[in-house]
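For this depiction, one protein chain was excluded, whereas all remaining protein chains were kept in their positions.
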Amino acid sequence: MSSYLMKRLGYTLFILLAASLLIFCLYALTPGDFITGNIKLSPERKAELRELYGLNKPLLERYVIWMNNAFHGNFGYSLDKQQPVLKLFNQYVWNSFLLAIVSTFLTWLIAVIIGVIAAYKQYSWFDTFVMVGIFAAMSIPSFFIGLFLIKILAVDFKWLPPGGMLTTGSNATGVAYLKEVIHHMTLPVIVMTLLGVGSLTRYFRSNMIDVIQQDYIRTARAKGLSERKVLFTHALRNALLPAITLVGFELPALFGGSLIIERIFNWPGIGQLYMQSFTVRDYPLLMGFTMFIAVLTVIGTLLSDILYHVADPRVKI
Amino acid sequence: MPSIQAEVTNVATNRPQAVKSSLWRQSIRKLLKNKLAVGGFAVVVFMFLLCFVGPLFSPYTDNKVNMTMMNKAPNIHHWLGTDKLGRDVLTRVMQAGRISLTVGIASMVLSVFIGTLLGAIAGYYRGIVDQVIMRIADLLLTIPSLPLLFIFGALLSEWKVPTDYRMYIVMLILSLVGWPSLARMVRGQLLSLREREFMQATIVLGLRDRRKLVNHLLPNLVPLLIVIATLNIGGAILSESVLSFFGLGVMPPTPTWGNMIDAANNMIDFQERPWLWVPPGFSIFATVIAINIFGDGLRDVLDPKQKR
Amino acid sequence: MSEALLDIQNLKKYFPIKAGLLSRTVGQVKAVDDISITIQPGETFGLVGESGSGKSTVGRTAIRLTDKTAGEVRFKGTDIYSLPPEQLRQLRPKMQLIFQDPYSSLNPRVRIGEAIGEAVLDHGLAPASDIRDIVKEVLASCGLSSYHIDRFPHEFSGGQRQRIGIARALVLNPELIIADEPVSALDVSIQAQIINLFSHLQESKGLTYLFISHDLSVVEHLCSRIGVMYLGSMVETASRDELFRHPLHPYTKALLSAVPIPIPKLKRERIVLKGDIPSPANPPSGCKFHTRCPFAEQRCVEEVPVFRNMGGEHWVACHLV
Amino acid sequence: MSTHSLLHIQHLSTYFDTDEGTVKAVDDISLHVRPGEIVCIVGESGCGKSITALSVMGLIEAPTGRIADGIIDFDGQNLLSLSKNHLRSIRGNDIAMIFQEPMSSLNPVITIGEQMSEPLIIHKKMNKKQAQKRVLELITQVGISRPEQIAKSYPHELSGGMLQRIMIAIAISCDPKLLIADEPTTALDVTIQAQILDMLREFRSQSDMSILLITHDLGVVAEMADYVVVMYSGKIVEEGEVVELFANPRHPYTQGLLRSKPIINQRQKELYSIPGYVPNPLELQESCYFHERCEHCMDICRTQEPPLRDVENGQKTACWLYEKEAAVHV
Partner (left out) sequence: SNGGTDNSSSSAEKGTAQAQQSPALNSLFKAPDLTQLPATAQQRTDTIIMALTDPAGAFTPYFHQSGYDGNVSSLLYAPLVTTDDKGLPAPNLAESWDLSKDQRTYTFHLHKDLKFSDGSPLTADDVAFTWTILHDKSYDNDSLIPTLGIVGGAEYKAGKASTVSGIKVIDPQTISVTIAKPNATALLTLGSDVLSKAYYGKDYKFGELEYIKKLHQTPLGNGPYVLTKFIPGQEVRFTANENYFKGAPKTKNFIYKTSEGDTWQYVETGEIDFASFSATQENINKLKSLGFVDILPYTPSTYSFLQANLEHEALKDKKVRQAIAYGLDRQSIYVDANQGAGEIANIPAAPISWAYTTEGINPYAYSAEKANQLLDEAGWVAGADGIREKDGQKLTLHYLGSKSPQTDIFIAVATENFKAIGVDFQPEVFADFNSLASKVEGGDYDLASFSTPMLTDPSDGLVQFLDGEIKGYDNPEFVKLYNEALATNDIEQRKKIYGDIFRLLNDDLPVIFTNYKKVVYAYNGRIQDLTVSPFNGIASSVPQWTLK
C-alpha cells in the first residue's frame, strides 16, 4: 500500500510536469496575447512591450523560465492586476471556497436524502415530483435560476440581498460580519445547491435501486432494523461507492469557483478572476491558477482511489 | 451415459421449441409492456417529428427578420410570439430542435461510448493498462477547457472549416478529451464488480475478455450508464450554446434551443418576455424527461428483479 | 505410476491482515500452510476438515483463481502459475471449480441458460445452434427442467442454484473438478442423484475430483482417498477404507465420531474437543492441534509433528501414533 | 413443553409473479411450533421451505412476491396484519432467522462486528461498548477464534463456515423466542456442527426457545427435531413426531428420501434416488404432484389432490394410499 502510494506520488509528479508544459503551450497558443487587446497601442509600442514582457521569446524558453521561478516559489506578478499572483489568489480563492464548501455539503446531504427516498419509493408521487423538478432545473441554464431567485427573493420581497458578499460600505466585524456574509451567501448557495443536487440525486437513486434488492438488505431487515437505518446505513454505504469517484472531482471544484454564479451574484470569487485574466491573457495568473487546479485535480483523483479502497474493502489497489 | 441422461433428453424434447425465442425479443416485449417507457419513447418520437416535420407546416420557415413584428407576445398568427427580430418563435423552436436533438443525442452516445470503453478497459484489466489510461485521464482532467475551446475556435477558423460543421467536430473532440470523468466513474464501479464472486466464476470458466466485459460487466453497469446518458443529453443540448459563445456552435440566424434561451439572458427578457425562453426551455425539459423516463423503463426491463 | 493430474506441492497461501486507513499489513492469516496433494487421473480426492481450515483456499489456489504465496501447482505436468494468461484461459475448461456459495457466484443479470452455455461457446466446444439443447441436457442431468433456462438466479432456491453451479462446471466436460461443497444445500434425493452422476461421469469419462465436503457419509461414498485438514495444514491422508476403519489422528477420530446418524434418539459416544479453536493468524506452537487434543503431551506443544507415512497410502502428522 | 403454539401458520400461500406465470412457491400450508419445540422442515430442494420461512419474517420481496392468503399467528398476533413498526420490533428480537446463503446475506462493506452489534443496540438497548463486548463473546461462543480480528474484518475475508456461524451468532444474540434456521450448518464441519447444535439445544432448554429448522441433513433432523414436516412442491405431504416418522415413513416421497441418504460405514455401489423430476410449478394441475415419480401411482393420484389427513399417532400424510375412499375409486 505505501509502496503503491509512493508509486502514485511519482506518477503524480510526472503528470503535473507534463500538465504544466501542456497547459503552458495551450495558453501560449490561445489566439491573442496580453498586448493584442490594447488597441490604443501603436504597432511599434506593441513590439516594444512584447520584448519587455518576454512574450516574444521562444515558447520553451518562456516555459523554462516560468517553471524555474515556480520551483522557487515565485509565481510572478499578474500583468493585468499588477500584483503578485499568490496574493491575488489569497484574496479571491477563499470566497469561492466558502461558497463551494457550503453548497457542496448541502448538495450531498440533500441529494443523498432525496435519492434514497426516491429509490425506496420508486415511481411514487414523491419520486416523480423529484424527477420532474430535477430535470426542470437542468433544462434551464443556471443564470435563469439565478435571475429568477434574485427577482423573487431580492427585488420583490427584499428578503435577501441581490448580490455581493457584504452590505456596501459596511464595517461590520466579528459576529456581525459573519451574519452579513451568511445573509449574502444564502442566495448563491441556494442556486448552486439546486444546480448540483439534480445529477447527484439521479446517481444515488439509481445505485440505491440496485442495492436495496440485495440479500444483505433482507438480512438487515430481518435483524429488525428500522427502515431508516436499513436504507441510510446498510444500503447507502454500498450505494455511495460509485459516488466516491465524484468526490475526487469535487476537490478542484471547491477551489475552482463558479464563473456563472459568481457573476450573477457578484461574488468576489476566483472564477471571475480567472475569466477576467483569461480575456486579457494574463499569463502568470492563468498559469498559476490552472496549475493550482491541476494539483488539486491530481490530489482529488488520488484521494478518490484511496477512498475507494477504504469504502469497499473488496477493491484492491 | 447413465439412465438419467436418457430421461433428460426426453424432457428436453418434450418441451416446445418456443422457449428458443430470442432473449432480445423477450426484452422488447417486456419494454412494450412498460407503459412509462413507451410513453417516454412516444414523446421523444413526437419531439423528433415536431422538429423535423413541423416546420414544413409553418408559414414562417424562411426565418426572415421583420422589424415591424419585434417582440410580440403570443397571438393567433404567432402562437408563441416573436423574438426581438420579429421572427416566429414557434417555427424557430421547431427548427432549433433539429440541431439540438441531433447534437444532444449524438454527443451523448459518443461520450458514453468512449467513456465506458476506456473506463471498462482500465477497471477490468487493472495493472499497466489501468495506470496508463488513468494517468492520461488525470492529465486530461488538469487541462482547462477555456483555452482549449479558444484554440479550437482559432484552428477551425484557420483551416476554414465551414461554420456549420465546426460544432460537430468540436463535439467530437470534446468527447474525445471529455471522457476522463465518465471513465473514472465506470472504472470505479467496475473495480467493485470485478471482485464479486460471479466474476471469479467467469475466470474459472475461462471466458474471453470480451464476453466478460460485454455480457457480465456491462449489464451491471447499465443503470449507471442510463443515468449518465440521460443527464448527458440535457447537458449537451445546453452546452451547445456555450460552444456558440466560442464561435464553435451554429451561426446566429440558425436557431438552437440553447442559443434561443441564451439570447434571452437578461432581466428584462426574463421578466417581460417569457415566450422567448419558456418554449426552448420546455422543449429541452420535455426531451430530457422523456428520454429519462424511457431510460428508467429500459433499466427496469434489464433489471431482473424489477417487475412493473 | 502414471503422471499425476493435479500435483500440489508445498502450497502456501497467506492473507495479509490490514489495519488503519492506509491498510498497513499487521499480520498474516496462514490460510494454507505447506500443503501437498497429488491426485491421479480418475481418482476422487476428498478434502475434509475444520471450517476455516483452508479447504476452499486450497481449491482456489489449485486452479490459480487466487495467487499463491509459495509452492507449486502442476496440472497434467504444467505449472499453471507460469502459464501466460491466454494459455491459462484455454486450459480453464479442463479444470473446473464448483463454488461453495452458488448465489454469489452467479451474475444476477445473466439468465442461467446463458450462464451455463456461454463458456461452451467461448471455447468453441459446440456450435452456437446446439448450445441450447446442450444446456437443457446438462440442466436435466442435474435435476433441473428446461423451463428454468430463461430465468434469473434470484428466482431459484438455494439448492437449485447449487445445481446450476454444478451444471455450469459439467457442461465443459472438464478433466478435473474441484467441487467445494457441491451438495450441501441439496435434499438427499437430489444429492444422491448428483453423486451418482459424479460417479458415472468418472466411470465413463475418467473425471477426476477434488471433493471438498463436510458430509463424511458423502465423502465416504465418493472418494477413494481422503485428506483431513486442520488450521491450514494436512493432518492425515489415507485411502478411504484406511481412514474410516483406522483413523489415526485424534482430529480425524473426533470428526468421525461427530457425524450425525439419521436415527432419532440414538445415543452415541462422541469425542468432544475441548478448548477454543485457535487462530490461523497466530497458530499454536508445535502441533497445531495440541490446544484441543484430548491426548496432548508436552512434546506436542514444542515439536512440530512430521507428516509420516504409516504404511501404504496412510500418512499422518501426529507424535502419538 | 406446553401445548399452545408459539407460531401457528394457517393456510399460507405465497406466490411469485413471473413472466411466464404465477409460481405457487408455497401453497396452502399449515403448521405450528410450540414453545421450546424444534420443528424440522425437510423436503425437495425448491419445494418452498425458505419461502415459508421468509413469509413468516415478512420478507417476501414485493412487487414480484406476495403472500396470497393465510394467517401467521405468532404469540397470539397475526404477523401479516401487524404494523410495520410492530413487526420490526419482533424481527430480530422475538423471531430471528439464519439465512441459507451467508455470503450474500452479509453486507460486504460493513465490518462483521458492526453488523453483529446492531440488533443488540436496537433490541437490547445496549450502548456501543456493551454491544462490542457482547459481540466478542458471541463470536467465541460460535467457535471462532481471534474474535477481535474477526469483528474488524469484512465478510469476504471469512470462510463460508465462519460466515454461517456469524449469521447464527447474530440470530441468537437477542435470545429470540423463535429461531428460524435455514440450513444453518451446511457449511460447517461435523465437529463444529455438533458444537452448534449442542449450543442451540442448550438455548432451547435454557430459555424455551423454539426452533424452526430447515435442513437436508437427515442426521441433523434425527438428532434435533421433535417434530418433522415434509414438504414437496409447495405443499406439506407428511408430518409427525420425529421417531415415528423415521420409523414409519408413510408418504412415498418420505420413504424415497430416507432411502436416498448415504449412511456412514454402510457403503453402496450406487445411491438410491427418487426417479423423475419435480413438476413444472407453472403447469400444475389438480393431482398429487408426486404422482409422476411414485411407484404406487393410482388413477386418482393423477386427477385429484390428496388431503393431509391424520393417519396414526398424530402422524399426518397426504397420500391416496392411506385414504379409505380412495381404494374404492381404484
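Here the chain labels run A, B, C and D in written order, and each chain numbers its own residues starting at 1.
Keep in mind that, in the parts below, contacts are C-beta pairs under 8 Å (C-beta built on N, C-alpha and C of every residue); 3 or more make two chains touch, one makes a residue touch a chain.
Since the structure is predicted, the reported quantities are computational estimates derived from the model, not experimental observations.
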Visible chains in contact with the missing one: A, B
Hidden partner chain, touching residue among B:Ala37, B:Cys51 or B:Met69: B:Met69
Full-complex contact with the absent chain, from A:Ile150, A:Ala220, A:Leu286 or A:Val315: A:Ile150
Among A:Gly115, A:Pro188, A:Gly256 or A:Gly269, residue touching the chain not depicted: A:Gly269
Option from A:Arg205, A:Arg218, A:His234 or A:Arg281 whose C-beta touches the chain left out: A:Arg281
Missing-partner contacts on chain A, residue numbers: 30-33, 36-43, 45, 49, 52-53, 77-83, 88, 91-92, 95, 147, 150-151, 154-155, 158, 161-166, 168-169, 263-264, 266-269, 272-273, 276, 278-281
Touching residues (missing chain, whole complex) on chain B: 59-60, 62, 64-70, 72, 77, 84-85, 149-150, 153-154, 157-158, 163, 244-247, 251-253, 263, 266-268, 272
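Please note the rule applied: only the chains that are shown with their structure count from here on.
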Intercentroid distance (Cα basis), chain B paired with chain A, Å: 24
Rounded Å distance between chain A and chain C, as computed from the means of their C-alpha atoms: 53
Distance from chain D to chain B - Cα centre to Cα centre, in angstrom: 49
For chain C, residues contacting two or more additional chains: 101, 103-104, 140, 145, 147, 154-155, 193, 196
Per-residue multi-chain contacts in chain A, two or more chains: 213, 215, 241, 312, 314
Residue ranges of chain B touching chain C (in the complex, touch as defined): 1-2, 4-5, 7-9, 11-12, 15, 19-20, 23, 26, 196-208, 211, 215-216, 219-220, 222, 302-305
Parts of chain A lying in touch with chain D, wherever the complex brings them together: 213-216, 218-227, 229, 233-234, 237-238, 241, 311-314
Contact set on chain C toward chain D in their complex: 15, 17, 19, 29, 48-54, 56-57, 100-104, 140, 143, 145, 147, 151, 155-160, 162-163, 181, 184-193, 195-196, 199, 214-218, 220-221, 244, 254-256, 258-266, 270, 273, 276-279, 281-282
